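Rest of the complex left out; these chains stay put.
Naming follows writing order (A and B), and every chain is counted from residue 1.
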Amino acid sequence: MIRIAIIGAGRIGHVHARAVDAHPAAELVLVCDPFEKNAKELSAQYGVRYCLDPQEVFDAPEVDAVIIGSPTRFHVDHILAAVKAGKKVMSEKPIALDVAEAKRCIDELGEAADNVMMGFNRRFDPSFAEIHQRIDDGEIGQLQQLIVVSRDPAAPPAEYVAGSGGIFKDMTIHDFDTVRFFLGDIAEVTAVGTNVDEAIAAQGDFDQVLVTLKSTEGRLATIVNSRSCAFGYDQRLEAFGADGMLSADNLTQTAVRKATSSQTEAKSAVMDFFLERYEDAYRIELGRFIDTADAGTPASPSVRDGYAALLLAQATADSARTGAAVKL
Amino acid sequence: MIRIAIIGAGRIGHVHARAVDAHPAAELVLVCDPFEKNAKELSAQYGVRYCLDPQEVFDAPEVDAVIIGSPTRFHVDHILAAVKAGKKVMSEKPIALDVAEAKRCIDELGEAADNVMMGFNRRFDPSFAEIHQRIDDGEIGQLQQLIVVSRDPAAPPAEYVAGSGGIFKDMTIHDFDTVRFFLGDIAEVTAVGTNVDEAIAAQGDFDQVLVTLKSTEGRLATIVNSRSCAFGYDQRLEAFGADGMLSADNLTQTAVRKATSSQTEAKSAVMDFFLERYEDAYRIELGRFIDTADAGTPASPSVRDGYAALLLAQATADSARTGAAVKL
């Protein structure tokens, strides 16, 4: 039984708490959030203790592992402190908004970086993971091109965007990890962005972007992003290989289809957002974290993958600004 | 070059004329219809001669083959006269409304019955024919169960229904042939009917029926019929075998799909009726007729298949009336 503390009692903290509660080998023992109302509410739900100061988490001898869901600007400090305290660590993405800050994290961790897991949940989505496995099994031969379509149902509030580090570090960061998951290290990136949302344009950020990546082995990928999508949370993937193609459609709640005089085969709307769409992924991710924590084996994805994704985000932002390809 | 006459310048006559015109080895030479307006219009469209009396067709030395699309009550006489005149013959279904009349046709034709083709166009539909071929190729092992869904977009006028011989001889007749195409001879049939259309009920006919068939080899089939269908012409097939299933969806005009906030993957409406849905089938059917006429080989389906389907229609009508299974 692994005893787990969660730092950050927001939306993502609730997701992780639910996964911990459902896992037979895990036990939630502590919830930490500086906003007492949040900490109290989440901890009460599972009948566990709460605290306001993360230091109490690091000091608690009954805590074996820490899940970090605090605001991004605290990630590095919380990771470093938790590792120093001998805890197993899984942190939400991104590792940091600033490349230098992320670099400091990797440097200070040293070899321990291999054991800090990064919460890139999409690697654990059953559809994406199945495609990855089947490519590994050789089903479509050498992977040659990857198309990642990733659109959020609705733009976040302008104030969120302001502090988010921009679309590449906040939203595309997941897709950078997806591309790296399938294609490995990236050699070159180019990007173009535009706006359909004036509030986001006013923040100096893009709300629609296209990113093109070339891996060190010469394979191509494209990422299609939009901050809003009329039909919900558009999360699809196409892996094109020498011998065939594997693709993942959007998910729907049921398998119902409808035919009328104006259309046929209409399914229900796609699942609307990440809590619902990736619920399985979060659950499986936690299982993987617990397995590697138990076994003491390297985490995958690790904080090094978080750093690599952040470097990509930074390079992409530069490319979108200058119009020139950026080599990594 | 085979020189073809068409008897009956109605809707189906137009379909056949178009197919003849498009076939490189066939030439339309004569159109016959007692309604001069119809005969004139169709013949003018292809710049050929017309006549009002079928006897002229049988007497015409320049006619090699006759396509019979006259009203059902004339089919047997036209078939017999055309064969007697030495013409190759393809007749529209059903062979007759009355079993005795059809029996007379088969008896008088004798061995020549093998060479008279019956216009069961659905055997030539590319999707249904592909399923048949793949079953023959052993793709799904022994065929065990067949589901035929066949619904018309809208009920015909009450006066048409009155003279149609009832739903089984008029509409289900196609599906009986489809079942025989896949399962061979039928040993037993049961049926139940109901009404959602009062005008048809007033004619003493059903407008929705379910038919269950067992082949002489013990294989099962079910036919689902409705005289009306809100989403168009519903023509589907499922062949369930020991090793898998092959099924044919409805067709749509394009491959466009749509996603909105309330649904996803919605295709355009299905093709609305038989002229459009089975255009390819009519064209391929004509090609087969010409090939067998040229080669002098047995027609398939032949007028014997037309007779077998009519026997099934009669037995099914009896079952629907009495509630008891009818053995054949």
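By our rule, contacts are C-beta pairs under 8 Å (C-beta built on N, C-alpha and C of every residue); 3 or more make two chains touch, one makes a residue touch a chain.
None of these values were measured; they are calculated from a predicted model.
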Assembly size in copies, with 2 chains present | 4
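Assume only the chains that are shown with their structure count from here on.
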Superposition of chain A upon chain B: rotation angle, C-alpha, nearest 5 degrees = 180
Calculate how many whole Å lie between the centre of chain A and the centre of chain B, each centre taken as the average of the chain's C-alpha atoms.
-> 58
Write out the stretch or stretches of chain B touching chain A in their complex.
-> 230-232, 249-250, 252, 257-270
